[in-house]
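Have a look at the structure that comes next, please.
Just one protein chain is left out here, and the rest sit where they should.
On to chain A.
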Amino acid sequence: MSDVAGEKVFAEIIEKDQRIEPRDWMPDGYRKTMIRQIAQHAHSEIIGMQPEGAWITRAPSLRRKAILLAKVQDEAGHGLYLYSAAETLGADRGDLTRRLIEGRQKYSSIFNYPTLSFADVGVIGWLVDGAAICNQVPLCRSSYGPYARAMIRICKEESFHQRQGYELLMTMMRGTTVQREMVQDAVNRWWWPSLMMFGPPDADSPNTAQSMAWKIKRHTNDELRQRFVDMTVPQAEALGVTLPDPDLRWNADREHYDFGAIDWSELKRVISGDGPMNAERIARRRQADEEGAWVREAAAAHAAKRTEVRA
């Protein structure tokens, strides 16, 4: 199909709110944007296994350990659904992993913060996965079919993640004073980074307009951030914790919560590699890749040998 004809069909499909599928003609910019977004999302899921994974061996009960194992396994699964979607666009997941390890592709800034206590596991489920749900639910209607389908699968599973986190926190809030302090401390540390998960403010988000026109994105960063704040405030009240923002209050005119200014210099710093855990996260991912290489090679050699025998 010629580019002119292709462009016309592509525009019609987007206009009718239908899905673009892997073998359809698509503009180079769309393909590149989709690969970048899906890869970044996949990397976030894979790197996201580390902060909570650190607590699997130290979970306070067998029940909590089983839950945490299942959750971290889900994160791996989400990464693999997304690499699968990226491969439909001609990307290769080995290449994507290399780009991650070499720092040429990014992942969510949120995973560059440390998990200092077991309360962090609960707060990550509640706030970080809560923010992820806000971001991801509209992506179930993203214009790229394989991405939208992966997101549907992921969203179904994220609900478990958020609820297990909130339940964990409710349990700790019913415990000792020290436990309640641990929860509040974790909330204090994770609140602002969670708000940064939605990305820079709209005025400073150059790709948003094109992504909205292509229906890759359905809402702007600031719209989603506001939605998250509005959802979370009553949950914090029910839990009995304070969100660390003196400017947070209901605005009856806007019918939304107002909130304080976000320190965007922190987001820039963490994204550009200077967060508390950036180096460690990438080093760990590189180590897993390198130490797993012999297993992948041995399995491939075994498969090749068996094929020879059969022939």
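As a convention for this text, contacts are C-beta pairs under 8 Å (C-beta built on N, C-alpha and C of every residue); 3 or more make two chains touch, one makes a residue touch a chain; residues count from 1.
FYI, contacts and distances are computed from a predicted model.
The subunit not displayed here is recorded in UniProt as "Phenylacetate-CoA oxygenase subunit PaaB", chosen from "Septum site-determining protein MinD", "Spermidine/putrescine transport system permease protein", "Phenylacetate-CoA oxygenase subunit PaaB" or "Pyridoxal 5'-phosphate synthase subunit PdxS".
The residue from A:S84, A:T171 or A:N188 that touches the chain not shown here is A:S84. If you put the missing chain back, the residues of chain A touching it would be 1, 21, 23-25, 70, 73-74, 77, 80-81, 84-85, 87-88, 92-95, 98, 102, 146, 149-150, 157, 296-297, 299-300, 302-303, 306-307.
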